[in-house]
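With one protein chain removed, the remaining protein chains of the complex are shown where they sit.
On to chain A.
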Amino acid sequence: MASLLFCGPKLAACGLVLSIWGVIMLAMLGIFFTTHSAVLIEDVPFTEKDMEDGPTALQNIYKLYNQVGYNCFIAAAIYVGIGFLSFCQVRLNKRKEYLVH
């Protein structure tokens, strides 16, 4: 079985820390977007056209909010995967270090 180790101990540790931060922060962003927080209005890609329609304007904006929120959740899920990968690399590195000695 070819060696599954492709990065050193420091890179794996950085990847793990980054993934944990990414999961927490993107999940929270996703929650804030899906609850239509007003502060994040500038991050939602709405156009003038969405604002024009009288009765459905609010619903359009909410739909966009939800889309961005789901994007955030998917990104958080990807980071869970990257985190798991980094964790495996960290464990493999520790084992390799232990074997040499």
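As a convention for this text, a residue touches a chain if its C-beta (ideal position, glycine included) is under 8 Å from a C-beta of that chain, and two chains touch if they have at least 3 such contacts; residues count from 1.
Methods note: contacts and distances are computed from a predicted model.
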Statement: UniProt lists the protein of the undisplayed chain, choosing from "Probable tRNA pseudouridine synthase 2", "V-type proton ATPase subunit a", "Eukaryotic translation initiation factor 3 subunit H" or "AP-2 complex subunit alpha", as "V-type proton ATPase subunit a"
Query: Looking at A:C7, A:I61 or A:A75, which makes contact with the chain not pictured?
result: A:A75
- prompt: Of the residues in chain A, which ones touch the absent chain?
  reply: 18, 21-22, 25-26, 29, 37-45, 64, 67-68, 71-72, 74-75, 78-79, 82, 101
